[in-house]
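What follows is one structure encoded as structure tokens, with my remarks underneath.
All protein chains but one are shown in place.
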Amino acid sequence: MKKIINDPNIVVQDMLKGMVAANPATIKQLPDTTVIVRSDAPTINKVGLVSGGGSGHEPAHAGYVGKGMLDAAVAGEVFTSPTPDQVLEAIKAVDGGSGVFLVIKNYTGDVLNFEMAAELAEAEGIKVEHVIVNDDVAVEDSSFTTGRRGIAGTIFVHKIAGAKAEQGATLDEVKSVAEKVVANVRSMGMALTPCTVPAAGKPSFNLKENEMEIGIGIHGESGIERKEISTADEIASELVTKILDDGVHVRGDDVAIMINGLGATPEMELNIVNSKVNEILNEKGIHVYKTFIGEYMTALEMAGCSVTLLKLDDELKTLLNLSSEAPAFRV
Amino acid sequence: MKKIINDPNIVVQDMLKGMVAANPATIKQLPDTTVIVRSDAPTINKVGLVSGGGSGHEPAHAGYVGKGMLDAAVAGEVFTSPTPDQVLEAIKAVDGGSGVFLVIKNYTGDVLNFEMAAELAEAEGIKVEHVIVNDDVAVEDSSFTTGRRGIAGTIFVHKIAGAKAEQGATLDEVKSVAEKVVANVRSMGMALTPCTVPAAGKPSFNLKENEMEIGIGIHGESGIERKEISTADEIASELVTKILDDGVHVRGDDVAIMINGLGATPEMELNIVNSKVNEILNEKGIHVYKTFIGEYMTALEMAGCSVTLLKLDDELKTLLNLSSEAPAFRV
Amino acid sequence: MEFRVEDAIHWFTVVNDKIQENKENLTTLDQVIGDSDHGINMARGFQEVVNKLSTQEYEEVADVLNHVAMTLISKVGGASGPLFGTAFLKFSQAVKGINPVDYDSFTKGLEEALQGVKQRGKAKLGEKTMIDVWSPVVDVFQSEKGFEDNLFIEVAREAMENTKHIMATKGRAAYFKEKSIGHIDPGSASTYMIFEALAEVIKGRK
Partner (left out) sequence: MEFRVEDAIHWFTVVNDKIQENKENLTTLDQVIGDSDHGINMARGFQEVVNKLSTQEYEEVADVLNHVAMTLISKVGGASGPLFGTAFLKFSQAVKGINPVDYDSFTKGLEEALQGVKQRGKAKLGEKTMIDVWSPVVDVFQSEKGFEDNLFIEVAREAMENTKHIMATKGRAAYFKEKSIGHIDPGSASTYMIFEALAEVIKGRK
């Protein structure tokens, strides 16, 4: 394991210290927690937006804390959902009297811990609503199983629900626009190499020198298929096709694209993927309204990428374009 | 070699296509070149700012093209300086009548090719000035050798000279503020793993499983020392100490920090490094005015990071804070 | 046999020993069909449980169980944290005011714990989760009349081993679909350790 860390057991605390040191004017860490909140929280009469999850997906989620996006991000241990008490602290810190909205990625751990936190907050008289993001089409959408995972599409939920809340929308309005994003967003990823949880010390899976995994999760969970590495064009095409097969994005639609690096993949390669994604969408008569290329939702030092498509209507376009001061998503 | 590419020989063209597809409103590629310019270039009566270099350092340099930063970026082959004819095209495309300023990283290839381009442009009647960035303290500063390399500090030159030019400054004024940045900026990097030039197909060097290299260059050029991986705190301390030893940044100074990821190192680790860098500077009575953490000047998929310190006076602070619309450096 | 505060403390001390000892094994199980953190999560949680157990006074078994539950909830995270937390919280509520805890109350407590896990996790028997060990153990408690340490261990171990043959439909392992078959569920392995520890503590008391 080659990492620039001090001690595998304190990476999260060390990281949070470094984040706050980098943005002392805009964010703060709630004492004795792993919660990052806007330094001016709570904003009175604004719905508070909270997200979070296991660490190792940076800049998700603390990088999205800022005016126009999240009010707080709760960091769990690496790849481990944060605990309810931490989420509760975040909720209490950002409640400005209009309630708090939780953006949860669809993993059992995240859902359970955030749900318990919501119950505790409601017991303290805070109105809490939530949305569960499940954009990963690599997994079947089923109510009999855990269902789809939440991956990079989550960032669009942060951005759009964040802009809505900033406009002074009610908790229900924020929830309803967040649900619209969830209904309109689909993603799929692939990996060339595994990643190593610092405290585990060894890679969570192995891929042969000529192998890639299509549809992999951001914690290294199994994908759809392992096969020989193909070209960027073939990879882009496979990811986009699977997303389009889901039927949400059709000819005539306006979409936002996110080409997301999982950690070790150079931006050069993300741009190469984007070139093909664009070409395919053009061919299909789907209009690319906006493109985001970079590392938005990573999996430690995994090499690979994900493609996300978000179908946009006028409301979503407006909200996507509104200003955001979050360090990892400046508009 | 595990890369998401189509053909090692066309990665640069494929990448540029993807970049333009992502930002069709703000940038364009000059036909039959590897030059990215602002789509509204040239800006009449504004000094045009051109940088560039080998590819593989993305987002450098095309990611810094935008209002408030560069007018054009010239992409060479991977790790290979672009040729004079390409640089000349960039110069011609951004000359708005007030001359063109070149930001060159101090590598023999970059210096020679940009110099030749400047000669050709001057022969065509365009006023050209340049600055050579040489911030890497891992290399000795000597006029008998190639001298210091230019690395991540270059981005501060882009930002500050870009803001100055945007204000309507003359070519000489842009040059003089760029020289101030070069005088005030120092960097040093380290790597945990090598990177692979796509067309070469194998890593440019090897590091043992427990080894790191301190002071390495962004093309894998030799550093100061290879040794056993130490803690993030020790690494941060070693990099900062070497920078401070150069004597440019002293007690009482205001500085900007850049913690730059070389490609494969997760943002988590960059934040951990920042935490210690901050602590050291605090101890030394050096005041951190602003911090930038992320991938600004990469070396393909090399794992590692660099630390940059820029000493700021009032002029530099103002220019650093002015708006930039470059996709990779939004202010 | 009656189950007292000191037994409860002993129980979780032994659980912690086992978890620490098997931290890497549990993580390895989670590496195959999960995200490589189960051993780390459990070790963090139970270490914290034991750190506090020795420094506090408890009136009754329910207090120990409540302490265990709250510590797990706030220290483990992931899926297993709220699930084990809920289990011991429900257990605690079920035996509140009963001290020492007799066999039937203990059984009732375990029933409630299992119900809690099922509700919280929206899962049922046969989905390759910790329920696949909790459930048969509760069954054997119900069918016996007193603590049968060896039987408990045997049933729990067999149940854990049997999770190998199940395809996961809940939790992170569900993403591995058919590929989850052939591997023991990590949460079932730690649940086994909890019951193995219980049996050992009871055996020691005899």
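Each chain gets a letter, A, B and C, in the order it is written, and its residues are counted from 1.
In this text, contacts are C-beta pairs under 8 Å (C-beta built on N, C-alpha and C of every residue); 3 or more make two chains touch, one makes a residue touch a chain.
Worth saying up front: this structure is predicted, and the values here are computed from it rather than measured.
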item: Neighbouring displayed chains - absent chain, whole complex; value: B
item: Selected from B:L30, B:A199 or B:I280 as touching the chain missing from the view; value: B:A199
item: Omitted-chain contact residue, chosen from B:E77, B:D253, B:E267 or B:E295; value: B:E77
item: Those residues of subunit B which, in the complete complex, touch the missing chain; value: 54, 76-86, 107-109, 112-113, 116, 139, 144-146, 149, 197, 199-200, 202, 204-205, 217, 219-222
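By definition in this document, only the chains that are shown with their structure count from here on.
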item: Topology of the chain contact graph, where touching chains are joined (line, ring, star, complete, other); value: line
item: Most widely separated chain from subunit C, with each centre as the mean of CA atoms; value: B
item: Euclidean distance of C-alpha centroids - subunit A vs subunit C, Å; value: 32
item: Separation of mean Cα positions, subunit B and subunit A [Å, integer]; value: 29
item: Rounded Å distance, subunit B centre to subunit C centre (Cα mean); value: 54
